[in-house]
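Just one protein chain is left out here, and the rest sit where they should.
Per-chain numbering from 1; labels A, B and C assigned in written order.
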Amino acid sequence: MRRRSFLKAVGVSGAAMSAPGIILPAWSQDTVKVGCLFSSSGAMANIEGRLNYVVQMAAQEINRNGGVLGRQIEVVTTDPGSDWPLYGQQGRQLIQEERVAATFGCWTSASRKAVLPVVEENDSLLYYPLHFEGEENSANVVYMNSPPASSVLPALEYLMSDNGGKARRFYMLGSDYVWPRTINDQLKGYWQQEYGIEPDAWREQYVPVGHADFQSLVNDIKRFADESGEQPIVVLTVVGNSIPNFFQEYINQGISALDVPVLGLDVVEADLEGLDTEPLVGHLNCWAYLQNAPGERNQQFLDAWASYVNENDVPFRPDVSIDPMVSTYDGVHMWAMAAEKAGSFDVPEVRSAFPGISFACPSGYDIKLTADNNYVHRGVFIGSVNRNQGFDIVWQSPETTVPVPYSPYI
Amino acid sequence: MTSPQRQQTMHGSAQTALYIEDLTVEFDGFRAVDELTLLVDYGGIHGIIGPNGAGKTTVMDVITGVTKPRAGTVLLDRTHDVIGMHLSDRAAHGIGRKFQKPSVFEHLTVRENIALGVREYPDSLLREVLRGGGPAKRARVDEVLDTIALAAVADAEAGTLAHGQKQWLEIGMVLARDPRVLMLDEPVAGMSNTEREATAELLQRLRSPERAILLVEHDMQFVGQVSDRVSVMHEGKLLADGTMDQVTSDPEVVRVYLGR
Amino acid sequence: MMTAFVHSISGEGPRDRAYLAVVMLLVLVVFAVPLLGLSPLASTPLGLDGYQVNLIGQVMAFALLALSLDLVWGYAGYLSLGHGLFFAIGGYLVGMHMIKLAYVGQSGVPTFLNYMGLSEFPFYWSGMEHFWVALLGALLLTALVSFVIGFLAFRSRVVGVYFAILSQAFVYVAMLIMSRNDTGFGGNNGITGFQSLFGVPLSAIESKVWLATASALVTLLTLILLRRLTRGPVGKLLVGVRDDEDRLRVLGYETLWLKIAVWCGSGLLAAIAGMLYVPQVQVASPQLLSPMLSIEIAVWVAIGGRGYLYGAIIGAILVNILKFWLTRFMPELWPFILSGAVLLVVVVLRNGLMDPGPTFRFLFESVRRQKVAGKGEGA
Partner (left out) sequence: MRAGKIVLCLLLLVLATFVPVQAADIDRQGLVGIWCAGDDAERRDSFAAMLSQVESADEPTRQWVQSVLSAYREGDLFCTAETAFRPAGEAYENVLTGERVDALPADANAPFLNIPLRRALEPVSRAVTLVVSPEAAERLGAADGLSRSLGVVPPALIEELYATEPDARVRSALEQVLVGVWLASGDPADQQRAIAALAADPTRQNLTTLERFVDGAEGSLSPSVEAAADEALSKVKLTVQASDILTVLYHGLSYGSVLFLAALGLAVIFGLMGVINLAQAEFVMIGAYVTWFVQEALKVVAPDLLDAYIFIAIPFAFLGPALVGVLMEWGVVRHLYHRPLLTLLATWAVSLLLINIVRVSIGTQNLSFYTPEYLKSGFTVFSEFAITWTRLLSIFFAALALVGTLFVLYRTRFGLRVRATTQNRRMSGCVGVSTRRTDSMAFAFGSGLAGIAGLALSNIYNVNPTMGTSLIIDSFIVVVVGGVGSVLGTAVAALGIGELNAFIEPQYGAVASKVIVLLAVILFIQQKPNGLFPPKGRR
């Protein structure tokens, strides 16, 4: 009996190893596969998980209108479990086994860096929906969101203007990884070069990813604010669940946005879900889309999401929409448009179709790709926390901005 | 710790294997052994008896190194400070012990168990592991197997042995290194009459002028049968010392122990 | 040599057959991977593509990792929940080697060093372009780290659950340190952007095939070596440490050094596994140090059955193949299946799939239980 179970085990593993060989390229049938690399478990699940459904919603929309090149889109979902190497592993699976025509995925830079060699060695496409530190320009990644120069700097400029409160002292608090550090390095260069601000006007602190207890740090912010000098602000680059934890402590220690406003660079509507935002009114964020973006197109998107959530029992709120969702949604559409334009799903041909592709984004801007790089030109919004766990729009760029992948300030 | 001067002085006679003086062991304020002084001689079997909690096993624990005393001296051959010795060095100095519950390695065979007791290179574990296991070792193992009468089951896993056999096997493991002080903690507990007889015979075979045997046992009859000398402990103290007849007639012993 | 060890097996019990079967499986992998991955056979339906080869290679590296843990847990009885530490040392060093290789003859440094304001490789990267430096570095560093941990833990007689938690604390501390950007190894992102190893581009199928073959071969050799080791005197002593360490000490064995030696050896094996693993996933990140991974290693061994070596290999292969497949087809189900499998194996089977007699083991346990209870009672 023992032996039989053992042999069975060997048999199963053998079968497991050899079976994928018979899967044929996806576009030989009447569907075309695209892959999702977003975690629905682990630390990133809360914010990242919803993007899986956005891809499916967008695919559904495209399929209703006849699909791409006459083929229906089939979405393959994975769960990398917030484990960076697993993103690479599963990306490899999607590309080499499922033969997906494009992959939509990753939130953190760490996960993108893990997938990067995979898409490059297989010459595949990754649509990356997050704003990030920049300093990268791969032919195999479509950067759906903005690098810092076209997302963070406008917000900073605003906060330092008369209208924004003339901030001249900065408390930078970030999660300890490459995005916050790069952003802060760029900001320091920006302040020094553009405003002549001296290094003693800022303080920099990093917490481990997932850090929850901000008691001491918020107290330190209080001290920083009370020291002599000009108007202080907090540039917050903590990510994930550290964001609501930080704000909870900010509320508890009674600091208001009038005293020390917080520019939360990774703060989205979903981060405010569990919070009483009354004491947070006035803190700022900066994205290429906000739920309160004006216009019919946004309303359509919000309605579509709400009904998709309700029809499919999606375990996320129907009434919360965040930038990465829209960026993901844009990505699926822009990929479909590029494939249509190229008349093929082959990556080189799809890529050569990129320049000139333009999509009517729910944000209200007509976003586009140019021949310069794989960064999407998008609009910029600065939002201010309101009492209803959302953001009022303080400022928005008149037009889409030109993305600058490499910052001049480092 | 004992001062070097004390180690140099003579304690007991040339016959003295173990010299124990003013030994005190405490557990959270509770004195398990209380200023005990005791001499164990070569060539004989020295039984220690006493009611539960008298501190008998604790004395053995101290000699083996499992327990650290609070105060006191234990000397081997009147010169070697046992308490300061590293646990594994004690075996090299000839102190061996069988635990109260049979502690054999149940996943190893009887032969392998005994082989663990034989050391060809007592100074180097590395050499023992690399070069040990030669004919000399095998011969010694066979010798011990004969002594403890387990040659017939030499290749059985120790876990499959009967209770009595495990006791003997453990004695065998300790015996393998030819100890000069052999401590046996309740060797006949749970044994049948036949097994007990066999154990008594085994003990007689182990008797040697170069060896002191310290025996802790509840079975008074057994102790009386094999021991040359008996010490009675009570509440960590030595109550009486002498032959079995002497101690059993001691009124104090009768009061606290026998006449309870 | 093969025949030598086949003959060295005395009995013909089920355990020996299982061992042989696992050896055969590994031999098969060693030969089949290059054959089906590189030769003309590769283009036939039987052939393996890069993905499959890579998967096999990763699983083999995990099998080696599991073996290393089984040595300390299955034999010496010390459960380490921190073996990811050594795995990561190997992984990071080979990662450094590959990065340095990519920058040979170029000016500039990887971006993560740029972020720290460095424009040249710091001193501890010197020589890293030579593989042997990285290998030697990994082995020496692992030996040092494992010695320090082993010495601290074993000297103060930290055992059982305490040891497990302590080892987990070590790996956790290491993860926190390596997650810091200023530590200089890419922080949370880790080290990525490898180009080639031994002159073969990592994207080429050749490199995947050779890495997978090497992983299988090293695992095979390690299995044979450990089998010989554990069936010899060292194995007996380890079983002694596991089952009744005090008995062994009173018999005159200085178990401290024995344990340290085995612990360091196990660490070295884990480091080698890391060196094989990282070029295959092309990223060395603090995730290698996550407590979760270290616990999972123990799960592989527990599911396969500890104390048989081949059980660890089977466990690692089964669990990981299941994981790769389920996270792809039924990502929602994977955590449920994993936890269910652990509970089943631990509570019902007691010692994994490879244990010949759970009932026997159960009986033995109940006897031992009495013994433990008896010991607690004292004089």
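In the analysis below, a residue touches a chain if its C-beta (ideal position, glycine included) is under 8 Å from a C-beta of that chain, and two chains touch if they have at least 3 such contacts.
A quick note: this is a predicted structure, and the numbers were derived from the prediction, not measured.
Chemist: Which of these, C:L28, C:V173, C:A204 or C:M330, touches the one chain of the complex that we don't see?
Modeler: Result: among the candidates, C:V173 touches the missing chain.
Chemist: Given the contact definition stated above, which residue among A:G35, A:G67, A:G134 or A:G164 touches the chain not shown here?
Modeler: The one listed residue touching the chain not shown is A:G164.
Chemist: Give me the chain A residues in contact with the hidden chain, please.
Modeler: 40-43, 45-46, 49, 162-166, 176, 205-208, 210-213, 215-217, 219-220, 222-223, 226-228, 241, 244-245, 248-249, 251-254, 257-259, 261, 270, 273-276, 279, 281-282, 315-317, 384, 386-387, 392, 394
Chemist: Quickly run down the residues of chain C that touch the omitted chain.
Modeler: 73, 79, 81, 152, 155-158, 160-162, 164-166, 168-170, 172-173, 176-177, 179-180, 291, 295, 298-299, 302, 332, 335-336, 338-340, 342-343, 346-347, 350, 365, 368-369, 372-373, 376-378
The criterion applied here is as follows: only the chains that are shown with their structure count from here on.
Chemist: Looking at CA centres, what chain is most distant from chain B?
Modeler: In terms of C-alpha centroids, the chain at the greatest distance from chain B is A.
Chemist: Which two chains are joined by the greatest number of C-beta pairs in contact?
Modeler: Highest contact count belongs to chains A-C.
Chemist: So the centre of each chain is just the mean of its C-alpha atoms; given that, what is the distance between chain B and chain C in Å?
Modeler: 43
Chemist: Counting only Cα atoms for the centres, state how far chain A is from chain B in Å.
Modeler: About 72 Å separates the centre of chain A from that of chain B.
Chemist: Give every residue of chain C touching chain B within the complex, in rising order.
Modeler: Residue list for chain C touching chain B: 232-234, 236-237, 239-240, 243-244, 246-255, 257-258, 364, 367-368, 371, 374-375, 378-379.
Chemist: In their complex, what parts of chain A are in touch with chain C?
Modeler: Touch residues, chain A against chain C: 2-3, 5-7, 9-10, 12-13, 16-18, 20-22, 40-41, 76-81, 83-86, 88-90, 92-93, 96-98, 108-110, 113-114, 116-118, 120-121, 135, 175-178, 181-182, 185, 206, 208-209, 410.
Chemist: In the complex formed with chain C, which residues of chain B make contact?
Modeler: It is residues 32, 52-58, 64-66, 86-92, 96-97, 99-108, 112, 115-117, 119, 122, 125, 128-129, 132-133, 159, 173-174, 177 of chain B that touch chain C.
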